[in-house]
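Missing here: one protein chain of the complex. Every other protein chain is in place.
Labels run A, B and C following the written order; every chain starts at residue 1.
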Amino acid sequence: MTVGLVFVSHSSKIAEGLVDLARQMAPDVPLVAAGGMDDGGIGTSFGLVTDAIARAEAGDGVIILCDLGSAILTADTALDFLDDDARSRVSIVDAPLVEGGVAAAVAAQTGDDRDGVAAAARTAVPAA
Amino acid sequence: MTVGLVFVSHSSKIAEGLVDLARQMAPDVPLVAAGGMDDGGIGTSFGLVTDAIARAEAGDGVIILCDLGSAILTADTALDFLDDDARSRVSIVDAPLVEGGVAAAVAAQTGDDRDGVAAAARTAVPAA
Amino acid sequence: MSLGAEWMIDWVRTSAAVIADHRVELITLDREIGDGDHGENMDRGFSAVLAKLDDLPADALPADVLKLVATTLISTVGGAAGPLYGTAYLKAAGAVAGRVELDGGALAALLRAARDGIVLRGKAESGDKTMVDAWTPAVNAADAAVGQDAGAAAVLAAAAAAAEQGAVATEPLIARKGRASYLGERAIGHRDPGAQSTALLLRAAADVAGGVAAP
Partner (left out) sequence: MSLGAEWMIDWVRTSAAVIADHRVELITLDREIGDGDHGENMDRGFSAVLAKLDDLPADALPADVLKLVATTLISTVGGAAGPLYGTAYLKAAGAVAGRVELDGGALAALLRAARDGIVLRGKAESGDKTMVDAWTPAVNAADAAVGQDAGAAAVLAAAAAAAEQGAVATEPLIARKGRASYLGERAIGHRDPGAQSTALLLRAAADVAGGVAAP
């Protein structure tokens, strides 16, 4: 089991593409896209984020990455609606979505815990 | 006319989704996706990047944003193959793809020049 | 005079109608300094609320109505306004929990809780060119009215007038939160869409209360 990741984007394509990209280096990590509104339009969805958190939880907690500010507001709100136990195992990390998402996925794949995965996301710099 | 933007990602979905997202705040900016390999698979394409640069050039130059390191290598190589004149009006900016891309798009929309757009991309922080 | 669930439901219905009427105006404001969807977002949210109002039990309290609005906006708005207004209505519900009738003091407390919820969620300060710049004057005006023993309708009228002034007063500001913060000085001269929708919602509250109080 590993830490799970949720990618919250205003665009369903961005979130799904990031799952594809991160999957290559993290085949065993629960990577869940929560992009776009319920109808697929540009925006964020409380419902999609809430569901994604549940799907990403494989027992070792969940890290959420967001694109823009309103995605963070949506994710924060989703956390508020979790019960205390679930809530305690989820955190939102302030990191660039794609670059941080790939770094976080690799860290989760190699067994890092939630703090380690969050740190990997935050320190992500484009690797060349 | 405004500065044009090229989004180079390993994923066509990420690049296209970012065009959709940035388009909302930058309806008049040439925003061009260069994601994935020629066959749509995960990777980067010299040809797609080269074409995207040409399409993004509306007379005021082009800023390129990339996701991972190998995307930067591909973009750098594409620049090497441009003629000196075209080359002099294109730069790759080291910024988070999505967050920097949106900030760069807004800066371009409001008439910033290439340096201004690059600076906006680099200083992008998630706005909440 | 005090206001109960009936007023609250009326307020919500009128809010939905007012938002629908001002959809294009809010879109236009948001297009200037944002992504142009605020009118669409708010209309989507309040249309969804309207569709759910009939599910409320006959003995619903004001807080139940506010909670329904909160959860529906959170689930449907799709932009920053969703979590922000959603949290506002949720905290407002908490402030009047259990109450059947709301007097001026209760309404002022409701507004303050709503504003605090928005600040808690979005971390904006006064002057950041957000909806907070409509809410905070509204809350202060409502408190002042309560201090002068104003009735429920007068408290809401004071809040609505202050919110409208607050919305106008966002025009010269630079944004430090939300999408408009991307624009730096270029946001100057444009009214914040969320402050404007706040003014519309509080005006609706006052209008409906005035209608209730008048006859």
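As a convention for this text, contacts are C-beta pairs under 8 Å (C-beta built on N, C-alpha and C of every residue); 3 or more make two chains touch, one makes a residue touch a chain.
Values in this document were obtained by computation on a predicted structure and should not be read as measured data.
Enquirer: Could you tell me which displayed chains border the chain that was left out of the figure?
Expert: Computed over the complete complex, the missing chain touches A, B.
Enquirer: Taking the full complex into account, find the residue in A:A33, A:I53, A:A78 or A:V102 that is in contact with the omitted chain.
Expert: If we include the chain that is not displayed, A:V102 is the one touching it.
Enquirer: Pick out the residues on chain B that sit against the missing chain.
Expert: 37-38, 41-47, 68-70, 73-74, 76-77, 80
Enquirer: On chain A, where is the contact patch with the chain that was removed from view?
Expert: On the chain A side, contact with the omitted chain comes from 24-25, 102-103, 106-107, 110, 120, 127-128.
Everything that follows uses one rule, which is that only the chains that are shown with their structure count from here on.
Enquirer: Can you check how far apart chain A and chain C are, centre to centre, with Cα atoms defining each centre and the answer in Å?
Expert: That gives a centre separation of 31 Å.
Enquirer: Report, in whole Å, the distance between the mean C-alpha point of chain B and the mean C-alpha point of chain C.
Expert: Centre-to-centre distance between chain B and chain C: 39 Å.
Enquirer: Would you mind listing the residues of chain A that make contact with two or more other chains?
Expert: Residues 42, 68-70, 73 of chain A each touch two or more of the other chains.
Enquirer: Which residues does chain C have that touch at least 2 chains other than itself?
Expert: Within chain C, residues 35, 37, 80, 122, 177-179 contact more than one other chain.
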